[in-house]
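Each remark here refers to the structure printed beneath this line.
All protein chains of the complex are present and in place, except for one that has been dropped.
So, chain A:
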Amino acid sequence: MIRVSIQEVAFDIAAECAALERTGVGALATFTGIVRGDDGVTAIELEHYPGMTEASLVSICEAAKTRWALAGCTIIHRIGRMETGEPIVLVITASPHRTAALEACAFLIDRLKTDAPFWKKEYRGDAVNWVEAKASDAARADSWG
């Protein structure tokens, strides 16, 4: 079971977990990304590539399912403007065992950072700038081979 969603509205973590619990597995792992307020950031804005973004998230989930025994995975990524402290991305993996669920969850968020066409703008009050891609993110994604 693969579920991906690109949406402006906030997601309901409990409802998303409950949907995967119904697969009858022994382990769920979740990752939630939250808009950080460090360095004076007051809000962010997310842009994406309609069509390609959804396909790339499905492709990342399919790659995870070939590497780990997953009963399901969910990726929800918000777009548009979000204030500091708001959740931005949710990754959930469901597996019979914790190791697969935890590793696959880390793999999915690492790959999402380098493979999914999203672009982030940071607001500091009225000042705005595009976020630069980090070499450390590319290195983490590459470390999965």
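Please note the rule applied: a contact is a pair of C-beta atoms (placed from the backbone, for glycine too) under 8 Å apart; a residue touches a chain by one contact, two chains touch by 3 or more; residues count from 1.
Just so it is clear, contacts and distances are computed from a predicted model.
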| item | value |
| --- | --- |
| Protein that the absent chain corresponds to, by UniProt name, given "Thiamine/thiamine pyrophosphate ABC transporter permease ThiP", "Two component transcriptional regulator, LuxR family", "Molybdopterin synthase sulfur carrier subunit" or "Cytochrome c biogenesis protein ResB" | "Molybdopterin synthase sulfur carrier subunit" |
| From A:V4, A:L28 or A:I109, residue that would touch the chain that is not displayed | A:I109 |
| Residue ranges of chain A at the interface with the undisplayed chain | 33, 46-49, 51-52, 55, 77, 88-89, 109, 112-121, 130-133, 137 |
